[in-house]
Every structure is written in structure tokens, then in C-alpha cells.
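As C-alpha cells, the structure follows; a few thoughts come after it.
As you look at this complex, bear in mind that one protein chain is not there, while each of the others sits in place.
And then subunit A:
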Amino acid sequence: MTAISLRAFSWQGDDLFRRACLTSAGLISVLMFAILLSLCIGAWPALENFGIGFFFSSEWNPVTKEFGAANALYGTLVSSIIAVFLALPVGLGVAIFLSELCPVWLSRPLSIAIELLAAVPSIIYGMWGLFVFAPWFSEGFQVWAAEHLSELPLIGPLFSGPPMGVGLLTSGIILAFMILPILTSLIKEALSTVPKVLREATYGIGATQFEVIIKVLLPAIKGPIFGALILALGRALGETMAITFVIGGAQSIDSSLFMPATSISATIAEQFNEATGDMHISALIGLGLVLFMITFIVMGSARVLLRRKAK
């Protein structure tokens, strides 16, 4: 008798445990849904008031209660795209060096050191960017660019303006440092999936390392590199504290990359606690909603891409 009741209990235990596990897993979908819902509810007053114009208007004036997302959206996209452009060649170089060129005993400690870059908190990048990098950048590159690049046709306007240190380009550079580790580790992973035979065959016909890597390895991992780039872009889009320090916090769209600008996350971080009234808060949450949608689309497509390639 006791044996039967014990067994009955143990089955109950099984059921209970399974349910607890399922509930916890289900919580993730509830959370994602709740985050989207709360952003929508919070943003509703602003969306209702400004309509579709909220996404395109570059007006951001707490005094007249006019709010539009265009400035922040511009800053977010441009700084992130700069970051990806700068980080790609460096990330490729590091990944190739670590997995193809450097001796095995050195590769692991160096990889860990590069990965530690990702562990450094965002706020530290911000402080370092503002107090160390920005002054150095304004005295060096920006002065040089003002003399040599600003007169050039087409790209000239990008590099004109006073050398202030902070601004869109600085944000892009700091972001590039921050996404470097993820880019490197994803490219390294992709490189490791290329069969050894392929390398040996190409070396066998007398190719140099350069030729093997450029003509065989990189074309073989085009897909994953693209996926990694989009993933890194997604990371850059949502970055907050680093950007808040170095972007300058100016609600404007300027043709020069040297000028201060703002991003969605920086605007929210700077203004949320000092918001003047409900419409201001609602507009900030509306910015959050825009950010949520962009990162969801970007990250979602990166995941789909990477998964398809992995199969």
C-alpha cells in the first residue's frame, strides 16, 4: 500500500516539476508581450496627439510640448552605422589574426582579453570616451580633418564644424569599440566551421595565407559575417550610457558628423527624470517604442539569418 502511494506521490512530483518549468519558460513570452504592451500604453497619449507625424517630425520642444522622433532616430541610426563600418575591418582583422595567424598558445589568452572588452560596463566606455578619447580626438583628428577634409567635395560637409570632441562621429567610434568583441567572436566562430581540408588544399597549390583567407575562407563565411554585422548593429542601436556621455545631447540633425546630436536611448536617459509633464514622458516612452521596434526587427532578422546559415 505504502509503495503505491509513494509512487503516486513521485508522479505528482514529476507533474509539479514539469509545470514549474513550463510556467517559468512561459514567463519569457509573457514578459516580452508585457514590455511591448507597456510601451504601447505609455506612448499612446503622444501617438494620439501627434499621430504618424511623431515619427517624422524633428521638433523636440518640451516648452511648447511639440515632440517628434526624427532627431533621435537619425542619431541612433547614423552612430550605429558608423560603428558597424568601423568595427567590421578591425573585427575581421582580429578574428583572422587570432584564428589563423597567431600561435595556438597565444590565441586563447588574447581571445579572452578581447572578450573582456565586452565585459567592461557601458558607463565606463562613456566616461573614458568623454574625458580621455574626446579631448584627444578633437585636438588630433578633428583639427586635421578641418584642414584637409572639410574642403573636399561630397564628403567635405561631413567633416566640417568646430572640433568639440563630442558628437556623432565620436559616438560611432566608441560604439565600434563596444561591438568589436561580439563581431570578433562571431567571425572567429564562423572561421572555425570552415573545413581544414579546404585550407590545406589551397596551401597545397602554393597559395599564400593572404590568398587562402581572402579567396577561400572569407567567401565561405560571407553569410555568417553578414549575420554578425546585423547582430552587432542591433547591439549598437540600443546602447545607452556610452552614447549619453559622448553624443552631446543636441536635438538637431546636422550634416556634419562632428556636431553634437542625440540618440533615442540618450534622450530617454537624459530627460526622463526631468520630464516636464505627462506629454513629455509619453513622448519619451514613444521613443522607447520606436527603439524596441527597430531592435526587434534588426535582431530578429539577424537571428533568422544566422540560424538559416547554421543549418
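A few remarks follow.
The definition used in the following text is that a residue touches a chain if its C-beta (ideal position, glycine included) is under 8 Å from a C-beta of that chain, and two chains touch if they have at least 3 such contacts; residues count from 1.
The definition used in the following text is that contacts and distances are computed from a predicted model.
Between the names "CRISPR-associated exonuclease Cas4", "Potassium transporter TrkA", "Phosphate transport system permease protein PstA" or "Cytochrome C oxidase subunit IV", the one given in UniProt for the chain missing from this structure view is "Phosphate transport system permease protein PstA". The chain that is not drawn here is touched, among residues A:L47, A:L168, A:L191 or A:I213, by A:I213.
Within the whole complex, the absent chain has one touching residue among A:V84, A:L98 or A:A145, and that is A:L98.
Checked against the full complex, the one of A:I268, A:A283 or A:L305 touching the unshown chain is A:I268. Considering the full assembly, A:T184 is the residue among A:Q142, A:T170 or A:T184 that touches the omitted chain.
Touching the omitted chain from subunit A are residues 10-11, 13-14, 16-18, 20-29, 31-32, 34-35, 38-39, 41-42, 89-94, 96-98, 101-102, 110, 112-117, 119-128, 130-132, 177, 180-181, 184, 208-211, 213-214, 231, 234-235, 237-241, 244-245, 265, 268-269, 272-273, 285, 288, 291-292, 295-296, 299-300, 303.
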